[in-house]
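Excluded from the complex is one protein chain; the other protein chains are retained at their positions.
Labels run A, B and C following the written order; every chain starts at residue 1.
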């Protein structure tokens, strides 16, 4: 059951992350790429790479049958789905198994149990884990929904039963808005998940989004690796994550971790997974859902615990026992992750595809860049906007924030707009520094923010004029660098001059 | 005594490292640059940067008076010397103090006490710390030297009293070689240190080079941060370093650390310093010398202990107490550093200045790049060959080695030759993997190594021919990338078309 | 050489001389001695009075997007003579028809208005899906929809005119 060659059924930074783990484990890595992705970094990093179809994901990265076929043809014995695409698709996990490929993730039954959000809520309820008040079954019909919403109490969240990633989700403040929100949410759910089923939850006021990482081996051993706080979001999508949460003390951590492990055990979970909670200002926590895959923000847990989650996924999928228990998992310091997206935060987070003309990536002490791009790479309009994740570690939260601010200031991306300037503002914000986080943070902070704040206005004018002046050939910019050393670096004798 | 603005009296990767620490601590950073260094990365990273003189170091980075003048003019209140240049120059430390500048390093008396290697040996002897057998005073006159060498027993090392960094050092196997070696060593010592004094030590057979990091505050508190193994050297200069040493067990670590702390205390040492030892195959250790500055290889200690050494230097220089004791210093896992030098390891390590035309730097989990260069940067012939240091961390030594191999394989430097291919071979070598290290390692392993090993010979031919074919315009390489998105990323209205 | 640099609503005359890395820049009354080094990637190292700046310059159509110290500026740079010719006729007469242009390629997922609708500033006009995000476009001023050129489900390219408000 040892894994020798893994097909990575993904693209971008997470494909690169998985390929790196394979390389370090001495496991072969096979990439797949769509027509838009021949130049992608994961193609260059892999040992082998095969075309999988046209650029739209439905015809390539979501084409389960084709992917299984390539895996077999390349002689892979396992498939890592990353996150997104087919990562939480139980049918794909089954197709892998039928083809004799190890699916690096949980068993199909666990994916199904947690993929239906109302079924997951029922499991949590049976275990006595607190839930956000709401329905335990999908709601059907406007009348029944209205009644259920009234019973829960407004504001309510309308959520897709097969949801995830903020899709098919609507906040409803008053009964008048309910019918319209239902229509939109059902439509989104149908097109995103192929299923229009909806359930309701009470909307908490400015809750924190806190999630617990679990690892479970095939022998029934389950541990948790502490929590991540993911409250800084835009459009219900995470932008900044950290571990541990500044809000969670040792006692709450133990209760959250214990609840997460019980849910994983009840679902007969194996491999890495994440149990998400909402936590209110009083420290009450409520089970939200379980993600049956690696999370985008897994690196903050890695830097704090020292445990390589992708390496653990490979080991567990290969049948190895974890080999350690809860007391062996010890955190040190604080880690923060910022998502570097090709979006313009000053223009409503509008996506910004294009060619990365210049790229300088920060590094140095305790700075990690998990990236899927390089200088000269063209960001495609076909896939999501995540270019890279910048992750830092510090002995405490203040040190980690200072380090992140330093790293963001070093990060230069020329040619596409990115979230970097907004992330810099978040790191500098007194509420963020004080740990006053909630999922409403960005909406609360955003209104104050303009693009240029004027401190460097003159410098910007100078740079712009200089660029134009030089383009017109008036200054012939700087001395050209001295020509590189043009002789072979070989001491000793050179032959007779030709 | 709080430090608000630091002048960094150095260049290259260490200047960048120090500037990063200042930035994270909220301290202003002032760079200096020689004529050759206007384009250097440390100039771009600093808050302020001032020219300091012509390219030769004697007229710029070694021009103590000029540097003190710039520091005063810029309103700096402290000076960080980095390593090399003026870092172990007691007169410079005194000049800083006289100008009212805090020297970020030990007091001048401690620099002097340890700078004279025979004086340092006498201190160690008084403390009962074992020494490599040899002279406790400089030796003068061929006759007296011959007698001393006979008493010590051959092979002997001839070493400069004010030495360091492998300069003025000669191995003498037989008495016949002594006179010649003395002449060469004295000449080198005179030109490198302005002093031709020489002493003798017995040359151990394939010893390990193991050094202990210490931190001492101004209140008399001294701790050690464990050891580094630096046995992989070429030309007596380190190439690969790691912490902890695979050879050192807890008992030996405690004895080494205790000896290092006692030497620091005896020298009234303050700030970060390193005590170097040779260790023989039986685990006997011998004091070699103390380096009164930050070491090139300090990052491996940082990644294992979680302690930011440059931040600690700033804190100690600012008068803060350490705030922790020996039991609080706890290591986790293993870290390895590789030096990426502009040298051709297949041509006698010949320096390779030139322009870095292409650069791809590894990153991802637990990979740190401490670099002083960027794509397009021209490596000057005036300074040393160190471009960058690649540092990795792993839960154990095997994981760290696998990670380093992965990182080196990702590292692309086009335009200058580097040590990377040799470092890759070292990581793959069974002796290295087994921890069978000694200062003779490279000489023992080198003979087996040629440049191309033939596995990829056909691929190399294809790439070379393709480059020529495309340069001749026969293939018009690939489709040009789609033009970047040429419109301002602003949703909403655009004005009347012009 | 004289330029007019416009950032936001403000146009300023900027005079520049020198070259090969050493420049003198005059903005209004203020004179700046600038030591500048470019990189092919559009990253400039500037030393001005000892202070070190790294500025990114991305040139788009007629505007330079400059990023420096975490701030972003859109600066339109014109030779002074051209600026005078362009603006000699006085300011352009009041607001005419306005055109919503697709700023990026994607797919229209929703159109909220039809021809003849009156809209106010802030009213939602349409949604473009791109890079897995739904991007809402709102009216920035009041008016009447005179033309709707797209419908839901339709793919669009950057630069396509989507709708016109008179």
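Following the convention adopted for this analysis, contacts are C-beta pairs under 8 Å (C-beta built on N, C-alpha and C of every residue); 3 or more make two chains touch, one makes a residue touch a chain.
All values reported here derive from a predicted model rather than from experimental measurement.
> By the document's own contact criterion, which visible chains does the hidden chain reach in the full complex?
A, B
> Have a look at B:141, B:180 or B:348 and name the one touching the chain we're not showing.
Hidden-chain contact among the options goes to B:348.
> Return the single residue from B:91, B:179 or B:465 that touches the missing chain.
B:465
> Using the document's contact rule, name the residues of chain B that touch the chain not shown here.
On the chain B side, contact with the omitted chain comes from 235, 342-343, 346, 348-353, 357-360, 375, 381-385, 408-409, 412-415, 417, 420-421, 424-425, 451-472, 474-479.
> Tell me where the left-out chain touches chain A, residue by residue.
31, 38-39, 43-50, 74, 374-376, 485-497
Throughout what follows, only the chains that are shown with their structure count from here on.
> For this structure, which two chains share the highest number of contact pairs?
Highest contact count among chain pairs: A-C.
> So what's the Cα centroid distance for chain B and chain C, whole Å?
Each chain reduced to its C-alpha mean, chain B and chain C end up 47 Å apart.
> Cα centroid separation between chain A and chain B, in whole Å?
Chain A and chain B have C-alpha centres separated by 36 Å.
> Roughly how far is chain A from chain C, centre to centre by C-alpha average, rounded to an integer in Å?
From the centre of chain A to the centre of chain C is 31 Å.
> Pull out every residue in chain B that's touching 2 or more other chains.
In chain B, 39, 45, 374-376, 485, 489-491 touch at least two other chains.
> Provide the list of chain C residues touching at least two other chains, using ranges where the numbers run on.
21, 37, 39, 41, 54, 103-104, 135-136
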